[in-house]
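So the structure is just underneath, and the comments pick up after that.
Omission of a single protein chain aside, the complex is shown with its protein chains in their original locations.
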Amino acid sequence: MRRRTFLQSLLAVFGAVSVASFAYPLLRFLAPPSDANRDRKFTLAKKDIPIGTSRVVLVNDKPVIVINEQGKGYIALSSVCTHLGCLVGYEAAKNILVCPCHGGTYDLEGNVLSGPPPRPLSKVPLKVESEQLVIG
Amino acid sequence: MRWYIMMLGLLLVFPLTASGDYREEFEQGFLTKTWSGQQPEENFCIECHSSDKMKPEFLTLAEEWKASWHAQNGIACHDCHGGDPKDSSMSMSPHRGFVGKPSPAEVPEFCGKCHIGILKNYMESGHGKAFRSSGNGPNCVTCHGSHGIQQANIDIINEQRCTKCHSYDRARAMKQALFLTEKKIGELAADLLTLRKEGVYIEDQRKNLFSIQAEFRALFHSVDVNLVKDRTDEFSHKLAAVEKEIVSTRQELRSRRNFSAFLLLVFAGMGSALYLLTKTPKE
Partner (left out) sequence: MNGTAKRIRNWLEVRVGLDELIRSNLTDYRVPSNINLFHTLGAVAVVGYLIQVITGICLLIYYIPHADHAFRSVQEIMTRVPYGWLFRQMHVVGSNLLIAAVFVHMVTIFLMGNYKRPRELTWISGGLLMVITLCFGFSGYLLPWTQLSYWATTVATSIPTAFPVVGDFVSRLLRGGSSVTGITLTRFFAVHVSLLPPLFVFLMVVHIALIRRIGLSATPFGRSDEEKRPLTEFRKKLHPDGYPYYPYLLQKQALMGILYFVVMFLVISFAPTFFFPEEATVPADAFKTPESIRPEWYFLAPYQMLKIIPNKFLGISLQIILLAVFIFWPFLDTHKEKNIFKRPVLRGVFIAIMIAMVILMWWGRR
C-alpha cells in the first residue's frame, strides 16, 4: 500500500511538472514581444542634412538612410540592399539610390529600378518636428 | 469472388486505354511538367559559341563561363555584353544593346557597370592612375580573368602575378595587412554554413557578413596599405559583432537541446512511474 501511494504521488509530480513545462513555454510564446528595444527613435537636426544630400544613421542597430530631396523634403529608407546586404548610397545627380556591390538601383520610394535586388527597400517612418527629424 | 473478378477486370482495363496514342503524350507531359516553373532556357549565345562553326578562340568562352562564379550566381552573357540571347537573328545587334568585347581601355567601366564601389576605389588607386595615364596598366581582368572568373580570394595576390609589373614588396605588405581580416571572414562564413546545416536560418547574418567583406575588398582595391591598416580595427569590430551573434546562436541551440532533453526525462519518469504502478497490486 505504501509503495502504491508513493508511486501515485510520484506520477502526480511528474504530471504536474510536464503540464508546467508546457504551460510556461506557451505563455512565453503568446506573450506580446517586449517593445523595450523596438521603439527607440532617432532624432536628427534638420540642418545636418542640407537639400540634395543624405545621411546614414543607425536606428535600432539598423542602418537607415535619410535623404533631403529637392522639392520633396525628407525621406527615410532602410539602407540595406535587398540583394546581398550592402549599404546603398544616394546619388543626387540622378536622384536614385545605388548599391555599390552589384549596381542595384532604387528610386526614392525604395522601388527597384534595375539590377539584382529582389525586393524594394523598406520604408522607415519619419516625422518632422520643427527643427528636428524623428526617425523610427 | 465476383469482387475479385471485377477488380481484376479494372486492373486490365486501365492500362489498355493507356497503350494507345496517349502513352507517349502523357509520359512526355509528365516528364516535362515535373519541373514546371523552370523552363529549359534557350540561349543562342551559348548555342553558337559551342558550335563547330565558331572560331577556335571563341569556342572555349562558353565552357569557361559555365564553370565561373558568375554562372553560379546566374549572371549570363547578356548581363555584361548586352544583346538578346533569345533571338538568334538579333542576338548580336547593337539595337539590342550588344557591346561585344571591350577594348582594354574600356575594361574597368565594363565591369564597373555592376561593381560600382570597386570601380570607384580602383580608379583612384595607384593601379587605376597607371591604367588611365598609359591606357594599359593593370585592370580587372589582369588579376581576376574574364569569362572563367572565380570567387575572389586573397591568393590572387601572388608573386608571379604582381612581379609582372613591379616588385613584390608592397604587394606582400598588402597581403599581410589583409590576411587576418580575410581569414576571419572566411571562418565566419564557414561557421554560418555549419549553422545552416543545423537548421538555422542565417540569411540576415550572411548578408551582413557579405556587406562587411564587400566593403573590405573595395577598400583593398585602393591598393593603399596604410588605408587598409588604418581601417582594419573598424572591420574587426564589425566582424566581432557577427561572431558574437554566431556564439549566441550556438548557445541557443544548446539550451533548446537541454530543454527538450528535460522534457524527455519528465516523460520517461512519468512512464516508469505508471509502469511500476500497473505492476503493483492494489492490496
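Letters are used for the chains, namely A and B, taken in the order the chains are written, and counting of residues starts over at 1 for each.
As a working rule, a residue touches a chain if its C-beta (ideal position, glycine included) is under 8 Å from a C-beta of that chain, and two chains touch if they have at least 3 such contacts.
Quick caveat, the model's predicted, so the values are computed rather than measured.
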Contact partner of the left-out chain, one of B:L59, B:A76 or B:L274: B:L274
Full-complex contact with the absent chain, from B:H144, B:R196, B:R231 or B:R250: B:R196
Touching residues on chain A - with respect to the absent chain: 25-26, 28-31, 33
Interface residues of chain B (partner: the chain not displayed): 1, 3-4, 7, 10-11, 14-15, 17-19, 22-23, 26-27, 29-30, 33-38, 74, 196-203, 253, 256-257, 259-261, 263-264, 267-268, 270-271, 274-275, 277-278
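Please note the rule applied: only the chains that are shown with their structure count from here on.
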Residue ranges of chain A touching chain B (in the complex, touch as defined): 1, 3-4, 7-8, 10-11, 14-15, 17-18, 21, 80-81, 84-87, 98-103, 115
Residue ranges of chain B touching chain A (in the complex, touch as defined): 113-118, 120, 204, 206-208, 210-211, 214-215, 218, 262-263, 266-267, 269-270, 273-274, 276-277, 280, 282-283
